[in-house]
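One chain of protein is taken out of this complex; the other chains stay put.
Up next is subunit A:
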């Protein structure tokens, strides 16, 4: 266990080393949210609410969605793909840890850094100018934190899955990119799921994507209440467990047919 926590620490420090990145990151996050606020204001026009959400709730929703994304987002799919192409994966596999587990904690280290040093300060800056509405109840914050952690696990599982697929396809940059757009669209990052037409909402129930962004954002804006919060968290937990299965199966197959292309 020690080696995993150590890896989180190292990743965190690696991120901290790039200072310019950090200041511009806060600024750009703030601009991003502000632009979304004006866009949504124009969309709302004179309407007090759309799909049961007020403009204030929508602004908070957008700000929190991007904050969450900074935490759950990682590039471990690309890292795995690159290590397979460079042949580095062979040395990784003989090391005394679980390769996929180590990748996941590296993603966590980066995510924690971005959450606490990038988006949280960015959110504070934004909340000075924009009417963000944060919940007062402690249990909302608690459910949100739990939900965000589950988001990270689901997103990382999808990334691990995509990374492992590289063992079979060798080159799949296009596929990884397409996956990112699908997640942005269907996770509720760009639009709350409740804005989509009914048939699309029905369809999205069958995919793990809305468990990534929509559920935590709906919890923190208190658009989900009571039972809806519980159901959301349960759904996330179910996807966390369910996704382990294909990863396990593919990973076993991948190790058997590993071809190291030089290196």
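Basically, a contact is a pair of C-beta atoms (placed from the backbone, for glycine too) under 8 Å apart; a residue touches a chain by one contact, two chains touch by 3 or more; residues count from 1.
Criterion: contacts and distances are computed from a predicted model.
One chain of the complex is hidden; its UniProt record names it "ABC transporter permease", one of "ABC transporter permease", "Transcriptional regulator", "Iron-sulfur cluster-binding protein" or "Cytochrome d ubiquinol oxidase subunit II".
When the whole complex is considered, the residue among A:51, A:145 or A:202 that touches the unshown chain is A:51. Only one of A:182, A:203 or A:234 touches the absent chain when the whole complex is considered: A:182.
Residue in contact with the omitted chain (choice from A:42, A:128 or A:245): A:42.
Within the full complex, the residue among A:13, A:28 or A:124 touching the omitted chain is A:28. Subunit A meets the missing chain through residues 17-21, 24-25, 28-29, 31-32, 34-35, 38-39, 41-45, 47, 50-51, 171-175, 177-178, 181-182, 184-185, 190-191, 195-197.
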